[in-house]
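Yeah, one chain of the complex is gone here, protein chain that is, but the others are all in their spots.
Here is chain A:
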Amino acid sequence: MEVVKVGMADLKVIKAPGILTTLGLGSCVGITLYDKRSKVAGLAHIMLPSSKEIKNNSNKAKFADTGIELLLEKMISIGADRFFLVAKIAGGSQMFSFNSKSNILKIGERNTIATKEKLKELKIPIVSEDTGGNYGRTIELNAEDGSLLVKTIGHGIKNI
């Protein structure tokens, strides 16, 4: 089966059969959208919560807000029906811990919150998620059935 890799600050869409994967998600969030009728699948690997906080925002896939919008657009363009789309999200962990007020380390949590807000705004339901913690995740979205496999080092494998 074709496996399509999605890098950091990147997004891809496919039609079944095929697998979309992104490796080693840390504080970034992997957002998958799936339409089971048309079997169109999409995956975005975002790094930051909002394109509005930053001047240098030309790469849309880098941000939760613009990344999800672009992902949606691309999925519709290859035949997805936006009213049948469901989302699954993973990542947003905090890799390092400190007793400090710095919120830069909480970026994982902020990415997750921003992702959920954007999906809510677009009225796309989140059917499952595996977010938070302090470890990395590799995810694989199967375009055949929309299942999302989450793999970790030392924290098991699960299908969400």
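Assume a residue touches a chain if its C-beta (ideal position, glycine included) is under 8 Å from a C-beta of that chain, and two chains touch if they have at least 3 such contacts; residues count from 1.
The definition used in the following text is that contacts and distances are computed from a predicted model.
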Expected UniProt protein name for the omitted chain (select from "ATP-binding cassette domain-containing protein", "Chemotaxis protein CheC", "ABC transporter permease" or "HEAT repeat domain-containing protein") would be "Chemotaxis protein CheC"
Of A:33, A:68, A:87 or A:107, the residue touching the omitted chain is A:107
Full-complex touch with the removed chain, picking from A:25, A:44, A:64 or A:148, is A:25
Contact with the hidden chain, among A:3, A:78, A:95 or A:127, goes to A:95
Even though one chain is not shown, chain A touches it at residues 7-10, 23-28, 47-48, 54-56, 58-59, 62, 93, 95-98, 100, 102, 104, 107, 134-138, 153
